[in-house]
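Left out: one protein chain. Kept in place: all the others.
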Amino acid sequence: MDFNPCMKHKVVRKAVRMFAEAELAPIAHDIDRDARFPWEVMEKMRPLHFFGLQAPKAYGGAEMDTISYAIVIEEISRVSAAVGLCLTVHNSVGIYPIVRFGTEEQKNRFLPAMTRGERIGAFCLTEANAGSDAGGVETIAVRDGRDYVINGTKIFVTNGGVCGTALIFAITDTQNPQRSAGVFIVEKDNPGFAVGEIEDLCGMRANPVSSLFLEDCRVPETNLLGRSGDGIKIGLATLDAGRIGIAAQALGLAQAAFEDSVRYSKERQQFRKPISSFQTIQNYLADMATEIDAGRLLLYRACAVKDAGRPFGAEAAMAKLYCSELATRVTNLAVQIHGGYGYSKEYDVERYFRDAKVTEIYEGTSEVQRMVISRAVLARRT
Amino acid sequence: MTAKQRGIWVFGDYRNYFQNRVTLQLLSRAKDLAKKIDAEVCAVVFGYKTDEWRGDVLSYNPTFCGVVGEYIAHGADKVYLADDPRLAAYSMETYTLLMERLVKREKPGIILIGATAFGREFAPRLAKRLGTGLTADCIGLDINSEGLLVQIAPSFGGNLVAEIVTPERRPQMATVRPGTFQEIPHDYVRTGEVVKVPLPKSLPGDRVRLVRSEHRPQRDQKLEDAKVVVCGGRGMGSKKKFVKLFELAELLGGEVGATRPVVYADWADHDALVGQAGKHVRPQILFSFGISGAIQHTAACNDAKFIIAVNKNPNAAMMKRADVAIVADASQICNSLIQELKRRIR
Partner (left out) sequence: MLKLIVCIKQVPMVSELPWDPATGTLQRDLAEGMMNPACRSALDAALRIKETVGGEITAITMGPPMAEEILREAIALGADRGVLLTDRKMAGADTSVTSHTLARAIEKACPGFDLILCGFSTSDSETAQVGPQLAEELDIPGVAYVDELKMAGRKVRMQRFSDNFLETLEMDLPGLVTVTTRRYAPRHAPLGGLQAAFAEADIVSLDAAAVGLDPEQIGAKGSATKILNVYSPTARKKNIVLTGAPKRIVEQLFERFDDKIGGAIGKDLKTERK
């Protein structure tokens, strides 16, 4: 077990950090303030394979290993969690299900535009009555000849406002929702597909989270991923992969808050000393550093298990649970360390604080993660 | 060793004469060093009809008496002069060859070259040709107790200073940036010897040929050479407020620089970017308005001699590095400064 990062991971981290500092850092504050999706940075990201991080080369992807992927998401999120969110949702829950469950024809049809970043992906599960309870989904896809006609409303869709390719979780038989669920690929220019208003959120504001309306939205049966009834299986596998990305995103947030806290505590003087010389602050910093390191190791372990081809659901849930909760703790401490300045928009920590909270909620709330972990733990033979 | 062998030579980089007085500055420093080791100070000039060369100097200096005369008036005891039509324009290969021959013949102890664009390319080639050491961009020169030239140069972005010597190889060589030393006032009563340097019958064919050369005099004063720089960051608030910095800079006779976020927000051109990926400034005074002080930016203005920073936040990195840290709204201070300067400058 070698805990030292290999040269590749070091180089990937540095390359992405340099990109993020050069292209994203100057606008990170403003895109949050204005809730503006930074298209100009997306343009720069496209030729660099940010939109096809793990996708196979045959479809235009970079085919990166999962730790490299996590590093990319972490480094982007360290500068702008909202942009990191866009990338991880696109890669993990947009592209990944198609790669894992799609037919060759589907992969050829949908992936190239996605890996080129021409179409941004979104996974649409949540509805007004279906949050943690995926069984409450009411979006219905009715067979009509060789097509399906989809009706329903999805809410809180990350990337909703800019998505080009949406994966819609719908049921096909109201009598038998669990067994009849399916994931349908719907492109935005498809008639019957409309984007609702962008949500006005506490954090991740540069990400256009919105509702999606499907009104008599007709798609050919070749847009169904897998078979009718595969929905739950695909959904669960997709969320497992998504959790690794969210863990990385939360970690990036925590890392940024931590670095700012270290820097600030060395500069800020009170009682004629830098506050970093006070034990209380030192304790805070020690706790932050330890947690972040622990989260990172959990995350990379989940990545390694995934790459080894073994089931990684519990490990991913642990990483997501731990990293999201540490993100809220660390960003909260960061604001505290900055004192009054931490509450001001002149500093970045209040943005990290606002951004962090939702990592405990989306892609499976912390309560759901605990469900997943406890089930795995109880199922294991001791 | 004779005074001649302890000779301190200065390369006569005359083509930018008035804007760039580095040769005169080096001659003056050479004179001080020469006293310590009893050496003679020589200027080396390669050109064509240099005594007729005027450039636009006469508009500034009506008493200009030709390149050679000026060098003697500013401290040279001797001028080695090669005057030939083939030397009308600077030529790297030819100058390196001529200098090599001259050095091997006369064996000076020290050669100083101004760190102009030409000098910074010429000096390393020459040092390599002569098999000796070279220190670039010295900010100081001295002679130590062993009679060695101490070459004082910054390293690592100016955060550290190194004292370097060339213990064995000769000549000892250094390049020096314009503005590092002060020239002595010209003394037209001084006399000096002019030694004509003959050219070999055939010169090496130039493997590099100058196809076209356009003199672009310094009316667009580069940010990097500016003695006063006014830098603005996001703390200025808006493009309208940022633009006032140009007015301030003009009153101060300086240039405006900007940080990356400002360039990105299109408050200023990319040409104004002061940073690792932009320009490196070395002003006497740097005004820093509303800049927090990211490393990429501060690394590029570390060499400023005096820094006045303005920021609402007293803990910004730039404020900690400044000689004067003004805790206030950057835009308001900018406006107040403009008003006050207008009052004081008649």
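Lettered A and B in written order, each chain numbered from 1.
In this section, contacts are C-beta pairs under 8 Å (C-beta built on N, C-alpha and C of every residue); 3 or more make two chains touch, one makes a residue touch a chain.
Not measured: the values here are computed from a predicted model.
Contacts of the undisplayed chain with the visible chains, over the whole complex, involve A, B.
Of the candidate positions B:167, B:185 or B:198, contact with the unshown chain belongs to B:167. Contact with the chain not shown here comes from a single listed residue; of B:32, B:51 or B:93, that residue is B:93.
Within the complete assembly, residues 7-8, 10-12, 14-16, 18-19, 22, 44, 47-50, 52-53, 57, 61-65, 68, 72 of chain A touch the chain that is not shown. Remark: the residues of chain B touching the chain excluded from display are 15-16, 19-20, 92-93, 96, 116-118, 120-121, 123-125, 127-129, 131-137, 150-151, 154-169, 207-218, 227-228, 252-254, 276-277, 283-285, 295, 298-299, 302, 306-308, 314, 320-329, 332-333, 335-337, 339-341, 343-345.
Going forward, only the chains that are shown with their structure count from here on.
Averaging Cα coordinates per chain places chain A and chain B 52 Å apart. The touching residues of chain B, counted against chain A in their complex, run 260-261, 263-265, 277, 296, 312-313, 315, 317, 320. Residues of chain A that touch chain B in their complex: 21-22, 25-27, 30, 264, 267-268, 341, 346.
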